[in-house]
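Excluded from the complex is one protein chain; the other protein chains are retained at their positions.
Chains: A, B, C, D and E, in written order; residue numbering restarts at 1 for each.
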Amino acid sequence: MVNTLWLVRKLGDFSSDLVDEERDMVILIQDGVLRIPTKKGWFVCREDAQARGIKVSEHIAKSYEDIAQLIVEAKKVVVW
Amino acid sequence: MVNTLWLVRKLGDFSSDLVDEERDMVILIQDGVLRIPTKKGWFVCREDAQARGIKVSEHIAKSYEDIAQLIVEAKKVVVW
Amino acid sequence: MGDNSEKVKMRFLFVVTSNPFAKDFGTLLNLVKVLSKRGEVAVFFSGNGVYYLTRPESKILKDLGATLLYCAHSAHQRGVASLADFFESSSTYNLSKILPEYDKVIVFN
Amino acid sequence: MGDNSEKVKMRFLFVVTSNPFAKDFGTLLNLVKVLSKRGEVAVFFSGNGVYYLTRPESKILKDLGATLLYCAHSAHQRGVASLADFFESSSTYNLSKILPEYDKVIVFN
Amino acid sequence: MRKVVFLLKGDPFSWKAHEALRVGLAIGINSEVNFIFIKDGVYSLTRWYPEKLEIQGFEKLLENMDYVNVKLFVEDTSAEERGLKGSDFVKEVNFISSEEIKELIKNAEAVFVW
Partner (left out) sequence: MRKVVFLLKGDPFSWKAHEALRVGLAIGINSEVNFIFIKDGVYSLTRWYPEKLEIQGFEKLLENMDYVNVKLFVEDTSAEERGLKGSDFVKEVNFISSEEIKELIKNAEAVFVW
């Protein structure tokens, strides 16, 4: 189970040291998708990437439906 | 005469390489005053620093009256 | 939180203080769309979020079934009045009261 | 620009597209205050700047003698109407026409 | 009582900071709020002059924090990097490390990032 689901809009500004790598999940949304993550547990919002014409590998893409399910399952959501 | 008067609100985001060091002047305003400049030709808005409780040496302080006069004299103003 | 998700509908509360002509608008719409299928959604607008009251496209949120509340103090301070009857006048005090009733809180500042 | 500053009053044009409940508000006030002593000041509000039309404190700008114009298109798009009669309805087309008449242009986006 | 974390990470002299405190104060009536100032956000609690910035003052809000369930924290390294010590703040604050913030967020049920 995910403890904290982080939805990150601005990567430059994000305090990623607050992420619990074992139990959290990070999903880049909005213009956050312009930087493709390489860390384990970090994903990219598929629709937000597509809307911006950014290509993302399927294995790191999460749809809004996925995100909704994660919001339901996670203990909490933090929008950064 | 000042060619470009730069009023800089966000230092982190500022493309300082666009400044002409010979003929331009940079004044930090708003929260820009939280970072005290050390470069020649760079100043800090006195009232904006005071309002934030930030101390600034007199030799790099410019008041709004000074800024008004510089706006009149400079070829143009760029707010960043 | 959410322990009873199988028995009762999960409840989602959004708090929005950012401007409607900014990037959060589309994100909010997308999230309300997918979450309203999974439970009840309410959105509380405060600060610059009360400008949603004047943006015509806010109606989409209502059509998705969300309850729309706003901080009357913020609206008054900004000279904003809701032309639409589907925004309910509220307060941060009320936000405080209802927050514990929601399973998930999602904040856009 | 400004070659005739001794003969005729210098003219300053502000263009503001940022929100009135943001940090530019105080800066704009300070600059209009000091520049209105040195010439004529006009402020053109567009985009989110049209929310200035609803912020009561905008009157300070008028009291300083500034001409206040706004983009009617932006205001309409945001469902904003001016309650104050000292804001003049205008357009980006008009902004384009008047811009060359001003000695200094100062833009807050 | 819900465990709520507020994180104010910047724009210390702004309506946003004012709104963060105003909402935090209200939430503190019915929940347990850990209100943490990090990065430039820490300046919010220093001595400054809101009336000069056309912003409503924070004093009243900060004063009322004593009557609700809000605990104020300042990240130690954020204060240190800016040369701020305890006496520079208008209110008694608790210093907190990044690790401890991580722990508070881990245990929180809702988080407001400003």
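Note that a residue touches a chain if its C-beta (ideal position, glycine included) is under 8 Å from a C-beta of that chain, and two chains touch if they have at least 3 such contacts.
As the structure is a computational prediction, the values presented were derived from the model and not from experiment.
Colleague: So there's a chain missing from this view; which of the remaining chains does it actually touch?
Modeller: Hidden chain contacts in the full assembly come out as A, B, C, D.
Colleague: Pick out which of C:K23, C:R38, C:K62 or C:K97 touches the chain that's been left out of the picture.
Modeller: C:K23
Colleague: Under the stated touch rule, tell me which residues of subunit D contact the chain that is not displayed.
Modeller: Given the touch definition above, subunit D has residues 1, 15, 17, 46-48, 74, 91-93, 95-97, 99-100, 104-105, 107, 109 touching the missing chain.
Colleague: Spell out the interface residues on subunit A facing the chain that's missing from view.
Modeller: Subunit A touches the chain not shown through residues 31, 34, 47, 50-53.
Colleague: Please identify, in ascending order, the residues of subunit C that touch the omitted chain?
Modeller: On the side of subunit C, residues 21-23, 25-26, 29, 57 touch the unshown chain.
As a convention for this text, only the chains that are shown with their structure count from here on.
Colleague: Chains in contact with subunit C and with subunit E: which ones?
Modeller: Chains that touch both subunit C and subunit E, as defined above, are A, D.
Colleague: Across the interfaces A-C and D-E, which one involves more C-beta pairs in contact?
Modeller: Ranking A-C and D-E by C-beta contacts puts A-C first.
Colleague: Relative to subunit D, which chain has the most distant C-alpha mean position?
Modeller: Chain centre farthest from subunit D's centre: A.
Colleague: Report, in whole Å, the distance between the mean C-alpha point of subunit D and the mean C-alpha point of subunit E.
Modeller: That pair's centroid distance is 35 Å.
Colleague: What is the distance, in whole Å, between the centres of subunit B and subunit D, each centre taken as the mean of its C-alpha atoms?
Modeller: Spacing between the chain centres: roughly 22 Å.
Colleague: How many angstrom lie between the centres of subunit A and subunit E, each centre taken as the mean Cα position?
Modeller: So the centroids are 26 Å from each other.
Colleague: Counting only residues that touch at least two other chains, what does the list for subunit B look like?
Modeller: Only 31, 47 qualify.
Colleague: List, in ascending order, every residue of subunit C touching at least 2 other chains.
Modeller: 1, 47-48, 104-105, 107, 109
Colleague: Mind giving me all the chain pairs that touch?
Modeller: All touching pairs, sorted by chain label, are A-C, A-E, B-D, B-E, C-D, C-E, D-E.
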